[in-house]
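Every protein chain of the complex appears in place save one, which is left out.
Chain lettering (A and B) follows the sequence in which the chains are written, and residue indices restart at 1 in each chain.
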Amino acid sequence: MRTRKYQLALSLAFVSMLVGPGIIQFGLDRAAGRKSPLLDVMSGWPNAERLRRFEQRVTEDNWVVRRTRPWMQTAQWLLLRDLGENVVVGCDRWLFYRPSFDYVTRQADDRVPDAASAILDFRDQLATRGIALVVVPVPNKESVYPDQLTARAAAGSLCQSASTADLLRRLQDAGLDVVDLFALYARARREALPAAAPTLYLRQDSHWSPTGMRLAAEAVAERLLARGEVGAATTSYTTRRVTTLRPGDLVEMLRVEVIARQIGPEQVECEQVVERDDGAPYTDDPQAPVLVLGDSFLRIYQLDEPGGAGFVAHLALALQQPVMSLVNDGGASTLVRQELHRRPALLANKRVVVWEFAERDVRFGTEGWQSVPLPPQEGTADD
Amino acid sequence: MVFSTYLFLCWFLPLVLAGYYALSGLLPRLGCSPALVSRLRNAWLLGVSYVFYGWWNPWFVLLMLGVTVINYACVAFLARPTATAQQRWWSVAVAAGLSLALLGFFKYCTFLQTNVNALFAWWHIPPWPVLDVLLPIGISFYTFQALSYTVDVYRGVAAPARAFTDFACYIALFPQLIAGPIVRYVTVAGQLVARTHDLDRFSSGVALFILGLAKKVLLANPVGELADAAFEAQSLCTGDAWYGVCAYAFQIYFDFCGYSDMAVGLGRMFGFEFLRNFDAPYRAESITDFWRRWHISLSTFLRDYLYIPLGGNRRGPRRTYVNLTIVMLLGGLWHGANWTFLCWGAYHGLWLAGERMRGKRSWYDRLPAAARVACTWVLVLGSWVIFRAPTLTDAGRYFGWMSGLSGADATTALPAALFYAPASVVHMVVCLACVLAPVQAHDWVEHMHWGKVLLVLPLFAVTLMAMFAQSFSPFLYFQF
Partner (left out) sequence: MIGTRTRTHQRERLAVGWLLAGLLLAACRSAADADRAAPRDPELAARGTIEVTARLVEIPEGAIFQRDLYNYATILKYEVVTVHRGELPGSTLYVAHYNPWLPRAAAADARVEGIGGNLRAFETGQVHRLALDAPLEDHFMGGVVNKYFGQDTGTLYWAVWTNLAEP
């Protein structure tokens, strides 16, 4: 059969496109004096897990893969308004974190961890030391703003997953003190409608806005004061208005500069908590009677920009006394209690522990919901 | 290893092609005879196929080797000139029995034990400890291929393999090893000995491979996300439920058809010619027509190795209906150990039997052609609900959503955010257009020209970029 030029061109171009990324990577590795990661496959007896890791590493290491990925992501965003597998784009460019979306929209399977048992176990352990527990599940953004996810949802409606409803019911039945932010936020949204009040969550971030955070801090403070475990005010705090620009964790997660530039940062008006006397920024006090455990909802505005303007500082502001905090990003279900176990001093002098966790952690919490023992009491032997 | 991965495309395939064509070029110059060159090429393909297969779990290679050895040895025994008819029959029985026993153990053991335990619980008998058996991927495909060899030689349709490496290469041949098409020995027996390698075949294989990869990466994966969201939803409204099952219908078609196109394309790059596995199945005008177009290699395999030995249509209409239902039930079970697959098979079996009663005409054959296609599409969607749902209860729930009988809850409206995002709508429309397109990939690549080359190459570049941006997504049929 006569060879045609287009057949040759197609075959050569195909083979070139196949070998190109590998050859480029090989050249780059040689130029940098690096051993090719492909040789790692011979570094031990191959088993399924090792081979999966090897394959993932070789792929992620490849220069062409890393360089072309942002182009594709940018093209998908510009042409189709698609931000990839982990972000759902809602109305008016509101962005939602896909695992949270899945938490709300997908049914739970049989492997749902038993959050209630772990929480009640923690409550019982704390009680043996005379420490109370107050739990603060933070609603998913999708639960509070379903109408920003899709125009089909009724404006101002609230959407609670069956898993969350079940957990809250079990905790309340067991007599645990739960601060119900769902009801609080639903009320706030109802009262704010139809006025253009500040939103309770950031548009392009998975976290609450300063308004949502402040409402939560005030509700928790009110609960703590009502319980009576927290004494009279010890410090006089006030606030200072600070404006900060936040790109949004959902945009940063993509790691594509063009998209980040195109979407632009969100302007956030924060209230930084400072001491009334000398204007010193709020700081935690290890001797405070309140210990706050939680995840990145505690970090935002507090340890991140602008600093001292987050939930912990606003809780202290509402109580007019400092508190102590332990923050573990994405690890409020189990990791934060494991960290507490490693830091026994944090429980000294405590009368109440406030435990904040994100709603989606009920099903997707890192390391599930393990039963974690309290740290040994200071001055006693570790058993 | 998965075709749509960097490691396969950028390292495995080029190295395998280079080794294969280096052997083809080098060995004759070193004085090797064409027969030896062909055997060494097969040995090379065998070795790399074991690497390809062992990439999932190296231990699975031993199982495949076991099935290969059993069938090769039994055929060697039955093909002896001195073998009696009884010995020949027993050889086939041993090969089939052992191969199917291995398939049964790995694929159906846990299912059987779980259901026996359910019965035990009914009678208050303590449960039997359930073995957690890992399913070796592709086992259904290569077991059927091995059996086709044994049965074809027994029937005298094919001659025994020239060498063990040839036969092992046929079983393990990586292009179609994991998810078909099921290549019968008689189809490739001659090609294992001598096959043509030319640029015409190679380039059409390249084009077909690119089209298959694009179907998988650009269509099946994105609509698969929609299908997953629908089938795992807490609640759906009627329209969304139909939309979700359409997404699944597109996903399974483009995923499986894409794999088959890639398999046939790869085969051509190595000089093989496999049969096409799909022929525009969603343009079928009846369920009978659908099975002429969908997974053709499985339906013809079941016809030749099960339906006809059962008596086919030779024993009267009633037996024909029973045979059809049995074949489809077993075809369903072949897909996996779950009541949903069994019911899916029964559903198709009953429709096929129903159409057979009307002389292979559908129950709606008086409607215009477009309406016949639409009716068949709806029937097929119903079957996909049973097929995709994890349990029959879930399937029932999904049918409830489709019919509007299940109530809504607070989450019902939310999946719309994903379903009707611009990207999702574009993917669904392109899928629909491709399904209804008058030309199929196999036909399209038959007559290539510069225009097509200039379409296919950018498509390949975009597909590669999209693949690099996606997370790992194996083919659906790997689980069967």
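FYI, contacts are C-beta pairs under 8 Å (C-beta built on N, C-alpha and C of every residue); 3 or more make two chains touch, one makes a residue touch a chain.
Please read all numbers here as calculations on a predicted model, not as lab measurements.
Student: Just one of A:Arg53, A:Arg129 or A:Arg169 touches the chain that is missing; which is it?
Tutor: A:Arg53
Student: Which one, A:Glu229, A:Glu266, A:Asp285 or A:Asp329, makes contact with the chain that was left out?
Tutor: Here the residue in touch with the unshown chain is A:Asp329.
Student: For chain A, which residues touch the unseen chain?
Tutor: Touching the chain left out of view, chain A contributes residues 35-37, 39-40, 42-44, 49-50, 53-54, 57, 61, 86, 97, 206, 249, 253, 296, 327-331, 335, 338-339, 341-343, 366-367, 370, 372-373.
Everything that follows uses one rule, which is that only the chains that are shown with their structure count from here on.
Student: Please output the residues of chain B touching chain A within their complex, sorted ascending.
Tutor: 5-7, 9-11, 13-14, 17, 54-58, 198-200, 202-203, 206-207, 210, 225, 229, 232-234, 410-411, 413-418, 420-423, 426, 448-450, 453, 456-457, 460-461, 464-466, 468-472
Student: If you look only at chain A, which of its residues touch chain B in the complex?
Tutor: Residue list for chain A touching chain B: 1, 3-4, 6-11, 13-15, 17-22, 38, 46-48, 51, 55-56, 58-59, 62, 64-65, 68-69, 71-73, 76, 80-82, 84-85, 88-90, 96, 101-102, 104-107, 142, 146, 149-150, 152-153, 157-162.
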